[in-house]
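Step one of this worksheet: look at the structure below.
One protein chain is absent from this view; the other protein chains keep their places.
== chain A ==
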Amino acid sequence: MSAFSISREACPTIKNILLLDSEGKRVAVKYFCDDWPTNAAKLAFEKSIFTKTQKTNARTEAEIAMLESNIVVYKFVQDLHFFVTGGDEENELILATVLQGFYDAVALLLRNNVDQREALENLDLILLCLDEIVDGGIVLETDGSIIAGKVATHTMDDGSPLAEQTISQALATAREHLTRSLLR
């Protein structure tokens, strides 16, 4: 992984994605690099990032800060704090796009009830969502509705009626049905 972050010629690399609550505690986090090898180091990073950004107003637009020669973009919604971290040479706008994709997907999956309780109750969806955005530091997808679509197709069989699905979910399902029939 370190080979990626060294040269600017490499793919844009995400170092971590964090979802913390209003006290800085983890809801769901995912690290993609070895900059913070131990859990203690990770917690220390989360603590410093949380205290540094706590007082800022990142509710309407995503905000940005430098921390330990990393760039962190973040956005707060209700009692949830979304963070995306990249190296200090990274294109800030790519990080912001990933953040926006993450937030949009979560909002869709939680049916716009973006708060800590809802997030914990649907933690499986959040974790799948993290898994669909970035793979080992490389951006997989940035469009929130597509990410949510990918996550939601799996939960469909849980019996949630079609009416409750968002349009994008329905679209994703339809698309999948179509491709499946084409492949036959």
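What we mean here is this: contacts are C-beta pairs under 8 Å (C-beta built on N, C-alpha and C of every residue); 3 or more make two chains touch, one makes a residue touch a chain; residues count from 1.
One rule holds for everything that comes next: contacts and distances are computed from a predicted model.
Comparing "Signal peptidase complex subunit 2", "Coatomer subunit gamma", "Splicing factor subunit" or "tRNA (adenine(58)-N(1))-methyltransferase catalytic subunit TRMT61A" against the UniProt entry of the hidden chain yields the protein name "Coatomer subunit gamma". The chain omitted from view is touched by exactly one of A:C33, A:V73, A:V106 or A:A148, namely A:V73.
Which of A:C33, A:L80, A:L128 or A:A148 touches the hidden chain is settled by the complete complex: it is A:L128. One chain of the complex is left out; on chain A, the residues touching it are 1, 3, 8-12, 26, 28-29, 39, 42-43, 56-57, 61-66, 73, 91-97, 116-117, 120-121, 123-124, 127-128, 131, 135-136, 138-142, 150, 153-158, 176, 179-180, 182-184.
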